[in-house]
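Structure incoming, see below.
Note that this complex is displayed minus one protein chain, with the remaining chains in position.
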């Protein structure tokens, strides 16, 4: 960590900073420039985070040098993590997996129809929300446990794995009982109590990036799960909030190569939430694969104009099937399979 | 709601939209312009939200006309809500209340000292976190129930009320037992399960604006609590995330008059998180009162350089006392008391 | 245009709005809902923009229905515009063109070397700044006219076309004399005097999206050029400013399919400025082509650690050549040539 002293910091101010750092067990080194004095501190960064040096007189800025995450970093683990979902499905390997299905489980008929359609087009994992986070208390909130049962029936019938969202620590046990991959939504990326519980179980977790989370904060959220002992974390870019209003969010595809540079964890992309308008979803699916994503999460509904949630961003089964064809060609162009 | 048809929408497309709307019980009216046809829909907006018209062929855009919140709106309640915290403390009336204290309860000594200091300077409510949401799993996570007990002791000793954060539905009962005002942090603004639980209890709730929440989403979060039956909601602006990196967040003071225009709920400001550097907190306290805030939430620590969290943005007791003097003059200038 | 009246608007307020609209030559239609009255206005939108209806009593919101751009829209021109740069180079057709070269022309040697290298790898257009917009007055500001002469020499020698930036109306004549494509930088996207001048000449213009420009504002900037009579406009997405600090900007690849949906103009992508770190440029080049971009603008420097500007985001000639190989495969996968 580097402590930059203000241009009018006194010798006493400088001495006080050094005293504090050394009392906390750090080695320090002082460097006097023409305009600024800076102090470097070497030692255990996690203890350093607790000393609010900015509150000391004469301190202008404290600049962290090390990334705050450990277990999520490539320095901790050089080889790529491959998250084994089942015997034949692994996220992060050569094969790209597409998770598709409706925003919400609305009925047995709707979900089974969607499952048959996405399976036919080549998806290997079925998505569908049973517990739904909705901006309005007056919107459809999901079927709850009944929805999970329907998902399980579809899994059985079509040989798909299922990914579904957990919203609350209280429903985690039942979600974990049914799901093959437990999804943490963007709004819960920093629900630390939930993350801690997910660190204690042995199930793959799909961790969506928060609406306004930096990549560093996202990896810190993963760190909560990893440090609890669960290494089966799949990251999911799903768009960030920006000033642009034409799209629901701005899909940050640069997050894909960056996460792969900083971390060993696999990363997939959700273009449906990323853009929020179905017309642009196929193009962003193609771009995500070209950027190196390990998978996709795509909303597909048997009849989008009847959807109880996110109809505007859902693909029809026909468009989804056509998109899958395009994606196979892109996957091959980047040396992968789909 | 207004449905704007694409310039190349067919008569069939238009007829289909009208058919769907009328089937859902809406009255429609059609307006053909030179370049676009638009369809207006009149009826119960909450049902309309469920029809994903954007997914229909020929629909270019769906524009909501009504605000999605009801009970939080001034149309629902014209007079201002005054949240009674205790017999003599009410938020939203003529008197401005300052809630002050450390980021976290670190020890009995620290908190009692802080309580004495903020009381002496004129604060009426003591803040202090017992359960702390921290970006890093390696940071101090709060004293938990022990912290709540220390807060209760300070309340007793100094005649202050206490505001403290709840992070998780599981700890809500114990937090509600101790707190006079239950704080919902920015990261939990859309933790809908927690909001629903808060709607069922009879305690004032301080609802912080999410890092990237629009004012409308913030009022929708309040709607979750109000629609559950708890009308004691105090909104708290605490800065939003923008591209500016010099400050921790960008304090959006325009939210103060806007919330008062759109809603009957009282609104306070947290300049400490808003700017993240103590040097600028006094100026933003003054500005918040001048903008019409009903109160402030300010971080004050007996010794900021020793703080276990947020030391950089905490005022010393001395600076806090000086700031309170300035605030009294501003309050008077805008016709209020402090 | 739709005028939404406040819930407490009076009959007099409503009558006044209608009076104003009709006086301005608009047809109006009134729709009274349960909670709101709305007024629709049909007529020439450009005149409507001049009536500040929001300033009238009782008006809550004014919602534009039509896109404010005309000539840039697909309603104006259904077929795609192909910008002919020279006899054999056209932007917006089946063939994707890559424009590559250094950020700035630094010397004759540097530019000629770069030109040889990008030509060998398959670029058809050479980029290089002679006039450089720099955040700091103390940074290298470009070689000016001397730089243009060097570019012309490289064009001659390697059979490349050249794209270079104009910063100021005063230097437009000389830039236009040398350049095959005149670049308008992100900071000048709303330099309306410059745009007006570009509307009067007969040269292709590469219009970069502003750092915080919405897609609509970007198309409005194009409208300035088109409405002046110059239809040779190529749009260029180069990243927008968001809260994320790891990247220089956030490359908004969804802008590619969206621009193609809203406009007939071709669109290319500049991943170098979009991410600002060379490591991630190849992945974003691939993603841009997969998303449907008509071309790329890529910074390549013979020796990035010696570059006088943007060294951190410049590819080495070797990495560029490898990337071009990958791009050919992606182009083929999406049915195009490169």
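The letters A, B and C name the chains in turn, as written, and every chain counts its residues from 1.
Throughout what follows, a contact is a pair of C-beta atoms (placed from the backbone, for glycine too) under 8 Å apart; a residue touches a chain by one contact, two chains touch by 3 or more.
All values reported here derive from a predicted model rather than from experimental measurement.
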Touched by the hidden chain, restricted to displayed chains: A, B, C
Touch with the omitted chain, as defined above, among C:8, C:109, C:168 or C:325: C:168
Residues of chain A in contact with the chain not shown: 2, 4, 7, 29, 31, 33-36, 38, 40, 42, 63, 65-66, 75, 241-243, 245
Hidden partner interface residues of chain C, rising order: 20, 46, 49-56, 62, 68, 133-140, 167-170, 187-188, 190-193, 196, 211-212, 217, 220, 223-224, 227-228, 241, 277-278, 304-312, 314
Chain B, residues in touch with the chain not shown (by the definition above): 212, 214-216, 240, 242-247, 250-254, 256-258, 261, 274-275, 279-280, 283-284, 286-292, 326, 329-330, 332-334
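In this section, only the chains that are shown with their structure count from here on.
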Central chain (distance from its CA mean to the mean of all protein CA atoms): A
Rounded Å distance, chain B centre to chain C centre (Cα mean): 38
Chain A and chain B: spacing of chain centres that average the CA atoms, whole Å: 26
Of all residues in chain A, the ones touching two or more other chains: 212
